[in-house]
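The block that comes next holds subunit A.
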Amino acid sequence: MNTGYSFFLGCIMPNRYPAIESATRFVLERLGINVQEMERAGCCPAPGVFRSFNKPDWMVAAARNIAIAEANGSPLLTVCNGCFGTLFDVNHALKHDEELRKKVNEKLEKLGYHVKADGEVRHIAQVLGFDIGPSGIQQYLKRKVKLKAAIHYGCHFLRPFHLKQIDDPEDPRILEDYFEALGVESLNYRGRLLCCGAGGGVKGAHAEESMKMLLEKMEGIAESGAEAILDICPFCHLQFDGGQKILNEKYGTDFHIPVIHISQLTAFCMGENEIGMKYQVIAPEFRLEVRNPD
Partner candidate 1 sequence: MSSSSFPNPVRVLRRGERDEEIIKALKNEGFDINACMQCGTCTASCLSGRWTALTVRKVMRKAALGDSSVLESSDIWMCTTCYNCYDRCPRDLKVTDAIIVLRNLASARGFIHKNHRKVVQILAKTGHAVPINDKIQQVRKELGLPKIPPTLAKYPEERELLAKTLFQLAPEEGDEQ
Partner candidate 2 sequence: MIIAFACENCAQGSANTAGVLRMKYDHRIKIVRVPCAGRVGPRQIIEALNNGADSVAIIGCCFGACHYNDGNLITLRRVKAMKRMFEELGFDPDMVNMYTARAAEGDTIVGDFEDMSAKTDAMLSKEVSNE
């Protein structure tokens, strides 16, 4: 298969949800995928905030990360929709626009890097959901879960569609198919494809509005009777995990639905017991239930 990936950590995962990082490392190792560190990598940088200020700088900072992976000689792997959004878009833009590449490199070379944009940027959900796939994953599983869950795609994994072309953003199946292979019963719920309300720098600057959006999302999830929220992005993770607490305090709701990242759930099914639920804000006591393997 593939020689390995340059593992891009980003910010939120290593600095807020390190369990996602350890789970991802565990999963990749079990899959026999070589992990190369990306020394000196920085913030992706976040598409909402930094792109808003200065698009050229945003591109240079992103290109720097891409250049680090290129020097490693392996495709870049992200576990976060935000990182995926930024790095995929910039890589795509640089790949198809020679003029832009020249301009970015001018600035980048001052920082000691050079980007060719001839590589790939991938998301862990692509690796698990497509490359390995629902049937391919079976041979690596030690157990399956018993879990009714609401799957949250987030935005930048599938959109903009004309760039990403991963699955139909209006009715995707890739995560449902994958999680069902792990034993999950995926629920259809109101607002299944809605945003979590965190992106675009809204969470940072307009927390209240961001919470209102989350409220709408959470109501749909709660109504479905989901036992957990499954996501593929540490930023959505942060929004759901920390946000439920804020909602409960502010709006008197009573949400206690644990959030599990695709890497965490996969690691659990591969036999890892410590997926770090206890470090999370909501439902730290949550234990995944095992279902008899079929």
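What we mean here is this: a residue touches a chain if its C-beta (ideal position, glycine included) is under 8 Å from a C-beta of that chain, and two chains touch if they have at least 3 such contacts; residues count from 1.
Candidates were picked such that all candidates are chains of the complex that A comes from, given by their letters.
Since this is a predicted model, take the numbers as computed values, not measurements.
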Single touching candidate for subunit A, where 1 or 2 all sit in one complex: 1
Listed in rising order, the residues of subunit A that touch candidate 1 in the complex are 9, 11-12, 14-16, 18-19, 21-22, 25, 37-43, 45-55, 57, 60-61, 64, 85, 107, 110-111, 155-156, 159-162, 169, 194-195, 197-202, 204-206, 209-210, 212-213, 216, 274, 276, 279
